[in-house]
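All protein chains of the complex are present and in place, except for one that has been dropped.
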Amino acid sequence: MTFTILRVLKQPSPDDASNVSKLIKHSLIEFICTATFVYFGTLSAVSTGTKLGGGSGKGEDVARIFPIAFCFGITIMCMAYSIGHYSGCHLNPGVSLLMFFRREMSAVRMCCYWIAQFTGAMLGSLLVWGSVQGLAKSDENLITRNPPFTLGSNILDPEITVGSGFLLELMGSFFFYLVISQTALDKKGIAETSLVAIPIGFSLVVVHVCLIPFTGCGVNPARIFGPSIITCMADRSQCTTVIGDWWWIYYIGPFCGALLVSEFTALLKWQVEPEVVEY
Amino acid sequence: MTFTILRVLKQPSPDDASNVSKLIKHSLIEFICTATFVYFGTLSAVSTGTKLGGGSGKGEDVARIFPIAFCFGITIMCMAYSIGHYSGCHLNPGVSLLMFFRREMSAVRMCCYWIAQFTGAMLGSLLVWGSVQGLAKSDENLITRNPPFTLGSNILDPEITVGSGFLLELMGSFFFYLVISQTALDKKGIAETSLVAIPIGFSLVVVHVCLIPFTGCGVNPARIFGPSIITCMADRSQCTTVIGDWWWIYYIGPFCGALLVSEFTALLKWQVEPEVVEY
Amino acid sequence: MTFTILRVLKQPSPDDASNVSKLIKHSLIEFICTATFVYFGTLSAVSTGTKLGGGSGKGEDVARIFPIAFCFGITIMCMAYSIGHYSGCHLNPGVSLLMFFRREMSAVRMCCYWIAQFTGAMLGSLLVWGSVQGLAKSDENLITRNPPFTLGSNILDPEITVGSGFLLELMGSFFFYLVISQTALDKKGIAETSLVAIPIGFSLVVVHVCLIPFTGCGVNPARIFGPSIITCMADRSQCTTVIGDWWWIYYIGPFCGALLVSEFTALLKWQVEPEVVEY
Partner (left out) sequence: MTFTILRVLKQPSPDDASNVSKLIKHSLIEFICTATFVYFGTLSAVSTGTKLGGGSGKGEDVARIFPIAFCFGITIMCMAYSIGHYSGCHLNPGVSLLMFFRREMSAVRMCCYWIAQFTGAMLGSLLVWGSVQGLAKSDENLITRNPPFTLGSNILDPEITVGSGFLLELMGSFFFYLVISQTALDKKGIAETSLVAIPIGFSLVVVHVCLIPFTGCGVNPARIFGPSIITCMADRSQCTTVIGDWWWIYYIGPFCGALLVSEFTALLKWQVEPEVVEY
């Protein structure tokens, strides 16, 4: 813990917020691209769900897991190739926090990104709603569920305890952020700049395959925020479904994951000159 | 909007149509490769469909979605590696329009490519018909459905409104064309020339996973044109099935997507010297 | 046609067979690696089949298609990275023929590779038999099917005519060999040497997804030869199942595909200096 706190306190943050027009532009890019990311990620959960029997969005079938996981991970990979050289392509408040911990980003810029990411996720969910509004149906009790499929919100599986859910989100964030940190920031790694988006995107696919049946897989506070807030605002009766008492694990889990990666990175750099083992 | 219109009006288009023999050759390559692309894309929809219960091609099962999406996207990736250095490997009238908007292509060459792409898609669908003619069967009403499976035509899901269908095609085209534009044309991006086909192909897989259950996923006017025209010409009774009153979303959607990407690219280049954030 | 014939007649073939010890070594590598390729390809067909209801190997279920396709394609990709710099990693008599047509290989070396590939495929099938012998069971008529699952032999779907089967094998071979030819031999392509195995492997996955439900997907005469010969030798009663009157499409199809690619490549090089369009 000390390492990250010391680093944040002592090392100066980069001067990346003084050029206001650039900051606005980069935040705008994060806003649009987070909306696109949330759109394709959660839309895949709805699209694969429509072909199953029920309409409640809870019947996670085994054949759905991989396509949904693929969409979340590979959208990040493609976005990193498309706009990574502009805003850095975080699309994830946890990644921005990690960059802040690593002193790659100032607190001001992180706050601008956070606002862009959370509001962008809401836009993405609104677009999903517009795209699938025809699926809103009355269930057996004649209660119309609208927005349909709760727009792909994360819902903790009732069989999983809140503590286990936190552990799952923490481990998922740790692995995903570790890959980001080690490939994108560690210049001694084997991945060239041109390749880093591949392990980043594919690691997110892995995390989703493992976590979808349990927590729905957040590891991104913006991705959980968008669909659940829009669903809750549109239909108060679904509020308790999408924002249960477990809601905090989707925010605290990724943030603790960012801290853990920041510490693990300090361990990796423990010796002044790490010997590079040829792989 | 102004940006693209202004650019088209003011910037000269490249002189890429004066060498007629090269233009013919490149159009011929687009013709053959669009046929191959449509062949493998729509054939995957038929091949995975034959193992399901029904024979109508409407029973989109969840396990079919990923293999179909994979074939469409990865065929584009492989073709880009194979003939990208000759014709540019558009295989998609929307991509050619985007290249025209970006002033990478003259109007004359675009028209030649369009003709090659639409006729190539028809050839691809004819080859599919030849490959699966044995599947033509009489249904319970003793009406023979031939060509079988409507050759993998796009059909809008009846639960989805036409407006939602347009939004889906627009968003899908926006994401796919954005990745093409940002990786293949933006020289400051992180993807080396050798790698650009990977995010392009994989982004098309993502778009297909999300859109197949709703619109069947066009984002390519040639891909919808080929199977539906051949089916309609071969069997008039299937015309209303494959060319519904929603037919325009598969053409206007991608073209609006190309315009949107052209505008978004202008936003990205808003400042004269965009600061490159290290990813 | 003339182009390939003329090229074979006029252009000298490379002197790649005079060093006999090298020729033996490379043939030995082809032998071992074709065995490994056939082992993992056909084993995936058996492994995914054991979890389905029937035991006849004919019940191709939709969820099996992608994993089988993945194993065939990605094994080629991994082998190309592993031994491509030794023998060229053909593992396929059709690819060796294509290399002969392109004048990249002498007739002597091609014959040595063919022998290595066909016998290697038999070894691979023997290893599959050893690995799954426990699955040999008596069916409802108390007839023991051994080897089980016909070791993953290609069997033409009875709904598909032999002509359609030939077209499918021809198109599949055309696409797969085109990608090989254009990425591995065309030095002006966008794929660096380090990357060529990726489109090659992934194009084979696409071809398998499209062809498995119809022909089982050959596009490789060695891959069909190994399992069917071993099955036929071990159990004469299964001979008619695995070697039907359609057997020739799996040999003539790929060889015609190699010829077609050789012709298409000549078209691509039609002008002396092809203008490279930036992708």
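Here the chain labels run A, B and C in written order, and each chain numbers its own residues starting at 1.
Operating definition for what follows: a residue touches a chain if its C-beta (ideal position, glycine included) is under 8 Å from a C-beta of that chain, and two chains touch if they have at least 3 such contacts.
Small disclaimer: the values here were computed from a predicted structure and weren't measured.
Participant: Name every shown chain in contact with the chain that has been left out of the document.
Facilitator: Contacts of the omitted chain with visible chains: A, C.
Participant: Going by the contact rule already stated, which one of C:Ser13, C:Ser82 or C:Asn146 would touch the omitted chain in the full complex?
Facilitator: Residue touching the chain left out of view: C:Ser82.
Participant: Specify the residue from the set A:Leu43, A:Leu126, A:Leu211 or A:Val242 that touches the hidden chain.
Facilitator: A:Leu211
Participant: Of the residues listed, C:Leu43, C:Ile212 or C:Ala258, which one is in contact with the missing chain?
Facilitator: C:Leu43
Participant: In the full complex, which of C:Ala116, C:Val196, C:Cys210 or C:Val242 touches the chain missing from this view?
Facilitator: The one listed residue touching the chain not shown is C:Val196.
Participant: Even though one chain is hidden, which residues of subunit A still touch it in the full complex?
Facilitator: Considering the whole complex, subunit A reaches the absent chain at 60-63, 65-66, 69, 157, 159-161, 163-164, 167-168, 171, 174-175, 178-179, 182-183, 186, 188-192, 194-196, 198-199, 202-203, 205-207, 209-214, 264, 267-268, 270-271, 274-279.
Participant: Which parts of subunit C are in contact with the chain that was left out?
Facilitator: 16, 19, 21-22, 25-26, 28-29, 32, 36, 39-40, 43-44, 47-48, 50-52, 61, 63-64, 66-67, 70-71, 74-75, 77-78, 80-89, 127, 130-135, 184, 193-198
In this text, only the chains that are shown with their structure count from here on.
Participant: Among all chains, whose Cα centre is located farthest from the one for subunit C?
Facilitator: A
Participant: At the interface of subunit B with subunit C, does the proportion of residue numbers present on both copies reach over half, so same, or stay under half, so different?
Facilitator: Here the answer is different, because the shared fraction of interface numbers falls below one half.
Participant: How many Å are there between the centre of subunit B and the centre of subunit C, using C-alpha atoms for each centre?
Facilitator: Result: the chain centres lie 29 Å from each other.
Participant: Quick one: subunit A and subunit C, Cα centre-to-centre, how many Å?
Facilitator: The mean C-alpha positions of subunit A and subunit C differ by 41 Å.
Participant: Please list all residues of subunit B that touch 2 or more other chains.
Facilitator: Touching at least two other chains: 61, 63, 66, 194-196, 198.
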